[in-house]
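Mind looking over this structure? Questions follow.
Complex shown without one protein chain; remaining protein chains in place.
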Amino acid sequence: MSDKEVKDLEKIFDQRIANDEKIEPRDWMPEKYRKTHIRQISQHAHSEIVGMLPEGNWITRAPSLRRKVALLAKVQDEAGHGLYLYSACETLGISREELYEQLHSGKAKYSSIFNYPTITWADIGAIGWLVDGAAIINQVPLCSTSFGPYARAMVRVCKEESFHQRQGFEIMMKLAKGTPEQKAMAQDALNRWWWPSLMMLGPTDSESVHTEQSMKWKLKRKTNDELRQQFIDQTVPQADLIGLTIPDQDLKFNEETGHYDFGEIDWDEFWQVVKGEGPCNKERLQTRVDAWENGAWVRDAAMAYAEKQENKKDDLKEAV
Amino acid sequence: MSDKEVKDLEKIFDQRIANDEKIEPRDWMPEKYRKTHIRQISQHAHSEIVGMLPEGNWITRAPSLRRKVALLAKVQDEAGHGLYLYSACETLGISREELYEQLHSGKAKYSSIFNYPTITWADIGAIGWLVDGAAIINQVPLCSTSFGPYARAMVRVCKEESFHQRQGFEIMMKLAKGTPEQKAMAQDALNRWWWPSLMMLGPTDSESVHTEQSMKWKLKRKTNDELRQQFIDQTVPQADLIGLTIPDQDLKFNEETGHYDFGEIDWDEFWQVVKGEGPCNKERLQTRVDAWENGAWVRDAAMAYAEKQENKKDDLKEAV
Amino acid sequence: MKNLKNYILQIADNNLILGQRLSELCGHGPSLETDIACTNIALDLLGQTRSYYQYAASLENDDVTEDDLAYQRTEREYKNVLLVEYPNKHFGYIIMRQFLFDVFHQLFLTELLSSKDEQLAAIARKGIKEANYHVSFSGDWIKRLGDGTQESHEKVQEALDALWSYTGELFDPSEYEKQLIEEGIAVNLEKIKPIYLERVSKLFAEATLTIPETKWFKKGGKQGVHTEHMGYILADLQYMQRTYPNMSW
Partner (left out) sequence: MKNLKNYILQIADNNLILGQRLSELCGHGPSLETDIACTNIALDLLGQTRSYYQYAASLENDDVTEDDLAYQRTEREYKNVLLVEYPNKHFGYIIMRQFLFDVFHQLFLTELLSSKDEQLAAIARKGIKEANYHVSFSGDWIKRLGDGTQESHEKVQEALDALWSYTGELFDPSEYEKQLIEEGIAVNLEKIKPIYLERVSKLFAEATLTIPETKWFKKGGKQGVHTEHMGYILADLQYMQRTYPNMSW
């Protein structure tokens, strides 16, 4: 294809996106669009899978049967989200194995929030409330993103995430209204998860790459800082409601802007965790690698068995 | 050597034993004596090592620091006993590796009692009181057995075992005088360990092989049934003292004999466990095999390092 | 009444402990799909567990809850069979443990449908569809592993060799169970045992696996004499309830 032809296709492509048409896997797309989507969707899928681990850490120790079942179901939902998203990503011409390989080698990223440890039961509440809350704010705009399979996956994901977020908030509420020990446990979890949750919305706009292009492709509709402000404005009243205190002395409602002003984020910590030196980065990745490697013989067996069955069928046909 | 010469040596040898002289590793001994001793001493060593496992199971969960330290020290003593006994056995011309190989392949036996699980803290008390108690009864006569290294090892072992036995009894006493739950825990442990402890003294005389020969070599001074009676006579009053009930409806002091009559032992269970089908036989052996196999690279490293150091010394000498 | 309560606990404890074992796996499965499937089974088992404990709790005074029964007993009071305590050594053990339990569970629930105790029959009615799915899932995997690669064959045969001696206890009624069998409330284990043996033998033959010769079967769970694994399972399971007693979550 000549440069001119490509330019023409790109023009049509851009126009389709501008018209809010969906791009489907078989449609022509610029290579950069494909690559960016593989990166973002897989990163999102990896986050679901790695995100199973901090919460999974409390399944065997959940404090009641009801909570145990709900948590188990929630973590399973995340596995399901991973599955949708890997499938969406595979439509762009990359295999699941390649995607895992990128995760396991450290080439692909996943959400840094999952590199913090879950050390009390209240962390399960805090993750549902804050982490899923921030995720929803990131994700709702993606329900109308330009790439069809991603947008459709996100519709399903967001529906379940909202449910998870309510569930997390309910855990926190129950603790906050419980015994003094329980309330302290809830406050402590909020203290530890608040700042990392704010960081989840991404680096501040001046540091953020990709934004303009992503806006055009509807991979992004608001800037990181706008999303962060939205998260804070939404969450602070919820904390007030259950009597917990946001661990930010500079937090204050600004009558003029109608938004909460807030304190400075420790971006050094952010980059430490992003660069692989957070509290659990090594463990999380190792856990995924171990699961994959220890499962190799199982996947091989399934493949070998399927082949044998296929051969049997063929033999049968020939015999007929 | 001619048959006649051997016969003569055997005569002298038998005489020495009859005179209560000690046989030392470099002395001439009949092949059967050597083999029997390798079998018995190694079996005894293996029992110490495997015996670390049921008690080791409670070290991380011991209910107080004092008990934790005492239990850890006790299990360590057993490792020490294993070490003495393997060393005694090695003087008979067999290597530690061969001995382990016999254990790991299932060729060598160890005391069946260690194939029962320790499922409550009281089991730690019961093992000290009953199992070490029965062991002492088995072992005290061995302090004056004919083979020198074995006899000397047993002197050290028995001293420590008596201490362990008192410690176990003290755990039981504390429980028996504790809360109703603690007393029930102690009684339950006694119920489960009583019969296996009686079986520890070996099959009943009519079923027992080796006895006559062992008597001659002072590997045995009393029959299994005599030892068992001694154990029962000694233990029943101890149970009475702390208010626990021996789980034997037929148990009764016989004024005529001056001994306790007791009920029938379930020899079917005995043979089940001896033949490898007790509750924990497979796990115990697997644990030992795993420890050995997982440690191979460590032992190899130590060897390789020692060789390198040796070579360096040689190089140095040559240079001088 | 005491017999009935013990019997319900015995059934429930199997589900609880097996569900707990399966939920240790969540996030660590050999593939996303098996991870999700094993979690599904865990969810089914724990759901049934709750129905049983709620029923058992209703037989006591009003203060007793499902969580008291799940979390507040000592090890010696749990009545599950030893099979379900077996650790997740590798996927071969997980699937073999599951299959050996699932075939039993399906037959058991089918019989429980006609229990004279209506509540138990109702729980069974809900559970049977789930059990049908479980046995087809684990059975399929037994075939894949048994007749897959040389390695998978050896691994799952190793699991069968280790686990088979735990199956006898499934059919060995406890004292209270015997009485309830007489009363038509509990499942008659003698009736389902031959069907069990036939079914598992058939599938193992298909999977090219060999049942080990076994003279002695392990037991004790129904009497609360568990394996050494049980204490560690309970240490985690009960952690929160023991550390923070009398709180609501």
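In this document, chain identifiers A, B and C correspond to the written order of the chains, with residue numbering beginning at 1 in each.
Heads up, the rule we're going with is that a residue touches a chain if its C-beta (ideal position, glycine included) is under 8 Å from a C-beta of that chain, and two chains touch if they have at least 3 such contacts.
Quick caveat, the model's predicted, so the values are computed rather than measured.
Taking every chain of the complex into account, the chain not shown here touches A, B, C. The missing chain, though absent from the display, is touched by one residue of A:Glu277, A:Glu293 or A:Asp314; that residue is A:Glu277. In the complete complex, the residue from B:Leu53, B:Cys89 or B:Ala176 that touches the missing chain is B:Leu53. Shown as candidates are B:Gln182, B:Thr204 or B:Gln238; the residue that touches the absent chain is B:Gln182. Here one chain is not drawn; of B:Glu101, B:Asp205, B:Asp300 or B:Asp315, the residue touching it is B:Asp300. Remark: the residues of subunit B touching the chain excluded from display are 49, 52-53, 56, 59-69, 72-73, 75-76, 79-80, 82-83, 86, 121, 171, 174-175, 178-179, 181-182, 287, 290-291, 294-306, 308. Against the chain not displayed here, subunit C makes contact via residues 74, 231-232, 234-236, 238-239, 242-243, 245. The omitted chain makes contact with subunit A at the following residues, 54, 57, 61, 117-120, 181, 188, 192, 272, 277, 279-280, 282-283.
Note that only the chains that are shown with their structure count from here on.
Chain-to-chain contact here is organised linearly: an open path runs through the chains from one end to the other. Look at where the CA atoms of subunit A average out and do the same for subunit C: the two points lie 35 Å apart.
Centre to centre, using the average C-alpha position, subunit A and subunit B are separated by 58 Å. Along subunit A, no residue makes contact with two or more other chains.
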